[in-house]
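All protein chains of the complex are present and in place, except for one that has been dropped.
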Amino acid sequence: MGLDKVNVKIVNILDADYAQLQKISNDGLLSLNLAEMQTIKKYFADIGRNPTDVELETLAQTWSEHCVHKTFKGLVEYKEYNRQEERIEIIDNLLKTYLMKATQEIDKDWCLSVFADNAGVIVFDDDYGIAFKVETHNHPSAIEPYGGSETGIGGVIRDTLGVGLGAKPILNTDVFCFGPHDLPYEKLPKGTLHPRRVFKGVVAGVRDYGNRMGIPTANGAILFDKRYVGNPLVYCGNVGLIPRDKVKKRVKPGDLIVMIGGRVGRDGIHGATFASIELAEDSEETSSGAVQIGNAITEKRMVDTLLQARDRNLYDAITDCGAGGLSSAVGEMGEKTGAKVHLERVPLKYAGLAPWEIWLSEAQERMVLSVPSEKIDDLLEVFENEDVEATIIGEFTDNKRLHILYDGVTVADMKMEFVHDGLPNITKKAVWHKSQYKEPDFDDPDDLTKYLKDILASPNVASKEWVIRQYDHEVQGGSVLKPLQGVENDGPGDACITRPLLHSKRGVVISNGINPKYGDIDTYHMAASAIDEALRNAVAVGGRLEHTAILDNFSWGNPDKPDRMADLVRAIKACYDTAVAYETPFISGKDSLYNEFSNSSTGETISIPPTLLISAISVIPDISKAISMDAKTPGDAIYIIGKTYNEMGGSHYYHVRGYIGNSVPVVRPKRGKDTMTRLSDAISLGLVKACHDCSEGGIGVATAEMAFAGGYGMKLNLSHVPVSHDFTRNDIILFSESNSRFIVEISPEKCGEFEKSMQGTVFAHIGQVTDNKKFEIHNGEDMVISSNIESLKEVWQKTFKW
Amino acid sequence: MQWKIEIGYKPTATDAMGQGIEKDIEDLGISGVEHVRTMHIYIIEGEIADYDIENICENLLTDRITQVYRHKGSLVDQKDSGSWVVEVTYKPGVTDPVGESTVKGAKDLGINGIKSARTGQKYVIKGKIQEEDIDSICKRLLANDVIQNYKYSKIA
Partner (left out) sequence: MKKVKVIALRTAGTNCDYETAHAFKTAGAEVDLVHINQLIRGEKELSAYYIMAIPGGFSYGDDIAAGKILANELKYRLRKPLENFVADGKLVIGICNGFQVMVKAGLLPGFEGISDVQETTLYSNDSGKFECRWVYMKHQANSNGKCVFTREIKDIIYLPIAHAEGKFTTAGEDILDKLEANGQVVFKYVDAEGNKADYPWNPNGSDRNIAGICDSTGRIFGLMPHPERYLTRYNHPRWTREDLPEEGDGLAIFRNAVNYAREKL
């Protein structure tokens, strides 16, 4: 076949025994397990030859956890031990059984494209849809934070750019989880970067890439936990605007395969398989090929030209070149047709790449198009006009085979069916034991001021202004609610709102919910709470559940370990239950597993805490009805909406006092939905002047933030707060993180109307805004908090005043 | 032919990046640094005449209001005696967008002979610092082994 002339090797697997098969996988960094290697051996035995390296790499790539989501699509044997009782359940395909099923059952007609494409799409108005996708880019960011986060944001932008026939990117979101920023250097495990460096590098990467792309970065969160030291998490999201007649795509046999954008180098070789292994201290060395540096301007050029080509209907289908490079992009697009690719046509950054490297390279800023031959000249001209490289590298066929050539020599030839569906089904074991932590035994302190300050200063709650100001959140001119709000433009907003069409008052609300601390107790309630929080944040600014969709992003430890797998199953079950109850469909999601780090000095393997990010997107008809979280006028009434329970497990108050506890906040979605719906009505009637989500740090933090963001004092009385009847402690009332609660500000003349509109829900008038800058909370006559807004704001801002 | 060009700030201009690094070094727990100066490095290869390199320096790479350049020798000189100088460059094969733009910018000046342009950073670190601290500053702050090479030396 002349394979040696084109630098392609044949891999002898037909003669390999079990041990040798495993060794071939390990040595080649293929991340294929024995069962998978055996399946491959059988396929090639049947056709009577050994695979080429191109074929083996293609299969390793296509079958990687990162691309095929074996864990979410496989079988799970789930065992639950609760109070000595054992319960066993077999689940076939977590994704279909729960996440997709929730969306089907909720059945909203405004869902235009769900779980089928690079991003989810919902209706924006009669002409446009809104696409949303959130990705993780954890492993590369651990090794090279700047390049890792750059390519993370670059990748997710291409996801929305590659949805349907292409969406225009209009907003970025970022959520990060890092190790403690003040970790002593001597405690830093060998082979890891210091969390502060990861933090600064990741922020710089998102800043430089997002800002250069001209996409506002207006929503996010940053969390800290020591278990993220070896495995920082970087979630990047992108929202796009897409004409409704461009939401569907279809590859036609005979279409030309065109690659556009950047050139191909060794960048990111094995990125997808790398994402599916645990990191170890030598990861830095062995995986440096997996790290890429982005070039935002190459991507910006591509966006500019691609949208012109889209509007002129010059192609039939598009997808991005992400993990797995061409192998994934062409493989996916040609799954139902077949594809023939000539690798020598692919433009390279430098000579010397073997065919498999060209095929798998994750060099950034590339997309693949399916182009009817009669439109090819017009298409190439669009790109040439603005200096974007576009190359015809092959064509889609009708033989349902993946056929790859180099200089006319066949270097891979397999059935598409085997490539995509040949993967043996796996069964994972999941065993859940309820965690039990020490219950705190301290007394209810008389003065809670110190603890309020401790929580405000704690890294998860503290102001992230240092980060937020480095992102352009104004570009594109549609910013309506910014991440920083209030009299000095520095209060913590619950969600952002943008106006994608400058001539219209329709807006898009973006928010998120994440709280890994609850997952230490029970991932079911963590997931339910994350959904409740994301929805609360959207509702707080004027979003409505009736037109809100959500996204799931799971970052987890090693799912081959039954306890971690059980945590995953429970979180997914909660996703189904909660989404269905709130009637907010999932439209897209992603998982990143195997986020574990083995520390050779201690012999320990550290898993990240199970971390679920829920992102919410809501479309609102009139942005002029939106509200912010800052207190507006002295004399206004402060209300709490929702009931406060003795739910301190995983709370920030326990955290700053060194406890975890057990009573994790649960979601009562029936009541929660009613509360949120009525609150949305009140907001749209213009009855609410300010609204803030009650979450980390409970009533204490929410009211303090409203007060200092508004520049006014508050006087509140805890005796009015509606609580469950199993406790009387002030610290619980003040710091419980029960779900579905809000703090609102109502002007005195609207209190009657407001109370009427909230009838049937739990709410209470708990105090007022004052003009003396004092922040005072009593319970009856007893003083619980006595401070002033300047000093509260100062401790909140000091932590990250870098 | 290879040219190595250094671009540094004039004494009258603010070296904001250098100031930021002074603070970052403090955050590493390393004291004794008095001053950090930063410079850009451009390594240009190709058949280019002396006067063309001069043209590239004058009209493309240097902001004449705030910066100075050298394409022969170095901006680091006798006055820096006793300081450490650190040089960070990308490893071969790593995307270098500024290098790519340099080639484009030279073409706008009518200079087409550049084969490649690579960029890097140079830091002149003044103060009482031990070699192990400099190594630590490089590893923890200025360079990432995964994508960059670095070297340092003490100026005699």
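Letters are used for the chains, namely A and B, taken in the order the chains are written, and counting of residues starts over at 1 for each.
Simple rule for what comes next: contacts are C-beta pairs under 8 Å (C-beta built on N, C-alpha and C of every residue); 3 or more make two chains touch, one makes a residue touch a chain.
Quick caveat, the model's predicted, so the values are computed rather than measured.
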| item | value |
| --- | --- |
| Hidden partner chain, touching residue among B:43, B:68 or B:98 | B:98 |
| Residue in contact with the excluded chain [from A:181, A:310 or A:499] | A:499 |
| Residue touching the undisplayed chain, where the options are B:1, B:49 or B:109 | B:109 |
| Touching residues (missing chain, whole complex) on chain A | 207, 211-214, 295-297, 300-301, 304, 385-387, 468-482, 484-487, 489, 499, 502-503, 623-624, 626-628, 630, 632, 690, 710 |
| Touch list for chain B against the chain that is not drawn | 13-14, 16-17, 19-20, 59-61, 63-66, 97-98, 100-102, 104-105, 108-110 |
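Here, only the chains that are shown with their structure count from here on.
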| item | value |
| --- | --- |
| Chain A-chain B separation of Cα centroids, rounded to whole Å | 37 |
| Chain B to chain A touching residues, read off their complex | 27-29, 93-97, 100, 140-141, 144-147 |
| Complex contact set, residues of chain A against chain B | 143-144, 146-147, 185, 193-194, 196-197, 265-267, 284, 288, 291-298, 349-350, 364 |
